[in-house]
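Below is one structure. I have some questions about it.
One protein chain omitted, others in place.
Chain lettering (A, B and C) follows the sequence in which the chains are written, and residue indices restart at 1 in each chain.
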Amino acid sequence: MENKKINYDNEKNVNIDDKTMLKLNTKVNIGGITFKNPVTTASGTFGSGMEYRDYVDLSRLGAVTTKGVSLKPWPGNPTPRVAETYGGMLNAIGLQNPGIDVFIERDLPFLRSYDTKIIVNVVGKTPEEYCEVVERLSDCDVDMLEINISCPNVKEGGIAFGQDPGRVEAITSQVKRYAKKPIIIKLSPNVTDIAETAKAAEAGGADALSLINTLTGMKIDIERRTFLLANKTGGLSGPAIKPVAVRMVYQAASAVKVPIIGMGGIIEGEDALEFIMAGATMVAVGTANFINPRATLDVLDGIKSYMVRKNIKDINELIGCVK
Amino acid sequence: MENKKINYDNEKNVNIDDKTMLKLNTKVNIGGITFKNPVTTASGTFGSGMEYRDYVDLSRLGAVTTKGVSLKPWPGNPTPRVAETYGGMLNAIGLQNPGIDVFIERDLPFLRSYDTKIIVNVVGKTPEEYCEVVERLSDCDVDMLEINISCPNVKEGGIAFGQDPGRVEAITSQVKRYAKKPIIIKLSPNVTDIAETAKAAEAGGADALSLINTLTGMKIDIERRTFLLANKTGGLSGPAIKPVAVRMVYQAASAVKVPIIGMGGIIEGEDALEFIMAGATMVAVGTANFINPRATLDVLDGIKSYMVRKNIKDINELIGCVK
Amino acid sequence: MSAAIKKKSKVIQNERIEEGIYDLWLKAEEMASIARPGQFVSLYCKEGGRLLPRPISICEIDKKTGKIRLVYRVLGKGTKEIAHLKSGDLIDCLGPLGNGFNLEGKKALIIGGGIGIPPLFELAKQLDCEKNIVLGYRDITFLNKEFEALGDVYISTEDGSAGTKGNVLDVIKKYKLTADIIYACGPSPMLKGVKEYATINNIKAQLSLEERMACGIGACLACVCKSTEIDHHTKVNNKRVCKEGPVFYADEVVL
Partner (left out) sequence: MSAAIKKKSKVIQNERIEEGIYDLWLKAEEMASIARPGQFVSLYCKEGGRLLPRPISICEIDKKTGKIRLVYRVLGKGTKEIAHLKSGDLIDCLGPLGNGFNLEGKKALIIGGGIGIPPLFELAKQLDCEKNIVLGYRDITFLNKEFEALGDVYISTEDGSAGTKGNVLDVIKKYKLTADIIYACGPSPMLKGVKEYATINNIKAQLSLEERMACGIGACLACVCKSTEIDHHTKVNNKRVCKEGPVFYADEVVL
């Protein structure tokens, strides 16, 4: 009964004075790259950052992870593309994106104007397409590539590659051949054993793993007796999935040596700390951006104020500390 | 914009006059047994009904599904056994139960004093234990058996049998050899492809399937830097998981011919209708009982008032109507 | 354009004006100071695990007192929760969002259908030209009295209980209403009809569209509509209702 806790006001985070904050080490390392802090954005929830620049100083983020980029422009799925669920949402955007050319010409220079790392999420319909995008990006000024083999909302590519350990290993090693940057493999939670696909990606040469992508879900519109999403199924994200995500990060971290980027339902610093203690080196904020455009920074401030309160000088002490 | 909807007040359900209600056919059929309506309880959330009799007239339920019953008394897991999550909860009760003898002597006569069907949830550490419990129940006055091969919270038995199609088929046909009652196989959502395990259970001779059991999840107590549950992981239930459950019921219903009992996050009639339209013949109410002890009846009333509003005379018209 | 603001706003008043229709005034100084007619606000719920925004168009702006007015229909659980707010309560708002109407033309035809009517009110207030205002309802009418101060108002109801029996196009044909600019907001069959009418009669038209949203600020690509030309942002025939819209010229979009 005497177990004391601190209140959760976000405002509180901000009140800690700057000097104390400056003494904290929030730097983390993945694939030889140093990130100023462990907070990035979850692919597809932050565009290429442009729409959030009025709310978030992008230079304060550890990295910006972009929306999935493909070889040619993809039109995505018909609407409705989103549905609300209890504590979460379903999306079936279908990886609409303007293609790698526009990304390189327009989005990359924009992102480079900020002092943050750039992680480009890569999608394709065939292993060859993934490799082509990876190759195109190899000579660009980006920091890491995240290979999305776990999107549940496209017929070709996506999740089809991510649910079978054999194919995970194969595509990882194929992509690695073309990559000059460290490669993150983004895993699907729609599997019986996440440790297996995690190990397969590691065996294929992945420099890091990110998880989880969305859980496949469905919502039925009982008024019109039809699927709510035009695509029938969609990917479930948001706080509803956090317990599954934390469990999978823990299991993956126990199974592999490469660092992990954890995500799934993070809305505040405390959520991020669960992932970090379960074994994630970095965390990504996704759906929370839609509820609070400043979510990424609120998460970062929440982590920092926990460190101050618990007198933790280096975030790396917390990574995987719960065993 | 003009799409009209009805308000959600539970009180509204109750206001529809009894005569209109009486004209509705809510009877459904599973494994040759007729249930007066499609609403049952999710195993483990309703005990054997005793604790709910002050809130719910058990005779109004289509069936009562009991807590898992094993051969000998099981002590279950250490506490804490539950943790709250956003829109859901984790449990790691570990199938504590007083064993089949007490069940037959105490709980069964109690349940039989109500005009409802009885579905007994069966657990075991080995296939033989499952079979022994099934055999013991074969001469008892129960209506159906639900074989729980999907509990994520015990080291032996449970989910270990439910994640591999080969083992699902094997245990189903083993159990069938001892069963004189129709058998429901309860499937785990922690699989890559629910259609596969559903087909395996059907191939093994299952008379019906129930899904979903809980999704394996984890919560970390960042204050004490430890797992919140003594068992480390627990099963995620409640509205948070509904979209995953509806999707799986839809996929299973598309893959097999046997009827399906759908569950996962049902808190009101509208949720139940999603499952029914996705292909479930019956629905089970679980975690919602903890929030509202009358949840089962509120769900039933909600289904009925939808039928009245939409002028649907027979609930069977709605089963699997969204394709 | 200034950026949208995410803030808790205080409810000044939240009254039922008709069966299922509510009239909400929010104290939102920054928003009121930059908002334009046709823009919308994302309202956020607290209960029932509801995370996504409820986009509601701005009905009226009072820059002097720093208030904005939203008129909304209770459709599902989110709007029901909002309808329970009392004066003094706080609600999370993000806005103003979207592009808003371009004020143009000499003779305007303002066409609203159902809950598409409120977004046209501030427009009608700010438009300084000849205005014919056509308001289509199913049965119950609302806001029409207030519109009368702003132009000539024509009403249609589906059941004929007020004005012309039929829809807004029936009214327009009946009274042979002409214009050099059309502004319209309403259900998509109505917008389709209006677009057709505008094309045939060669009248410029601004249509306010609706789509399900997640971010409301152009990042998630949930809310797209089909565009006639390849969009500069997406490089496919998609425009974002929340960002390039909700108001489009009729010839920009495929309905």
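Just so it is clear, contacts are C-beta pairs under 8 Å (C-beta built on N, C-alpha and C of every residue); 3 or more make two chains touch, one makes a residue touch a chain.
It should be emphasised that the depicted structure is a prediction, and the values quoted were computed from it without experimental measurement.
*Asks:* Using the touch definition from the header, name the shown chains in contact with the chain that isn't displayed.
*Replies:* Visible chains that the missing one touches: A, B, C.
*Asks:* Quick one: say which of B:31, B:47 or B:127 touches the chain that got left out.
*Replies:* Of all options in B:31, B:47 or B:127, contact with the hidden chain holds for B:47.
*Asks:* Which listed residue (B:24, B:39 or B:89) would be found touching the missing chain in the intact complex?
*Replies:* Considering all chains, including the one not shown, the answer is B:89.
*Asks:* Taking the full complex into account, find the residue in A:239, A:264 or A:302 that is in contact with the omitted chain.
*Replies:* Going through A:239, A:264 or A:302 one by one, A:239 is the residue touching the chain not shown.
*Asks:* Which of these, C:20, C:49, C:136 or C:218, touches the one chain of the complex that we don't see?
*Replies:* That would be C:49, which touches the missing chain.
*Asks:* One chain isn't shown here. Among B:121, B:213, B:233 or B:287, which residue touches it?
*Replies:* B:287
*Asks:* Considering the whole complex, not just the chains shown, which residues of chain C touch the missing one?
*Replies:* Contacting residues on chain C, toward the hidden partner: 46-49.
*Asks:* Mind pulling the chain A residues that touch the left-out chain?
*Replies:* Chain A touches the missing chain through residues 1-5, 7-8, 86-87, 239-240.
*Asks:* Footprint of the hidden chain on chain B, which residues?
*Replies:* Residues of chain B in touch with the missing chain: 44-47, 51-52, 54-55, 67, 73-76, 79-89, 91, 93, 96-99, 102, 238-240, 287, 289-294.
Here is the rule we go by: only the chains that are shown with their structure count from here on.
*Asks:* Report the most central chain, judged by the distance from each chain's C-alpha mean to the global C-alpha mean.
*Replies:* That would be chain A.
*Asks:* Give, as an integer number of Å, the spacing between the C-alpha centres of chain B and chain A.
*Replies:* Roughly 34 Å separates the two chain centres.
*Asks:* How many angstrom lie between the CA centroids of chain A and chain C, rounded to a whole number?
*Replies:* The mean C-alpha positions of chain A and chain C differ by 35 Å.
*Asks:* Going through chain C residue by residue, note those that touch at least 2 other chains and give them in order.
*Replies:* 49
*Asks:* Which residue numbers or ranges of chain A touch two or more of the other chains?
*Replies:* In chain A, the residues touching two or more other chains are 85-88, 238-240.
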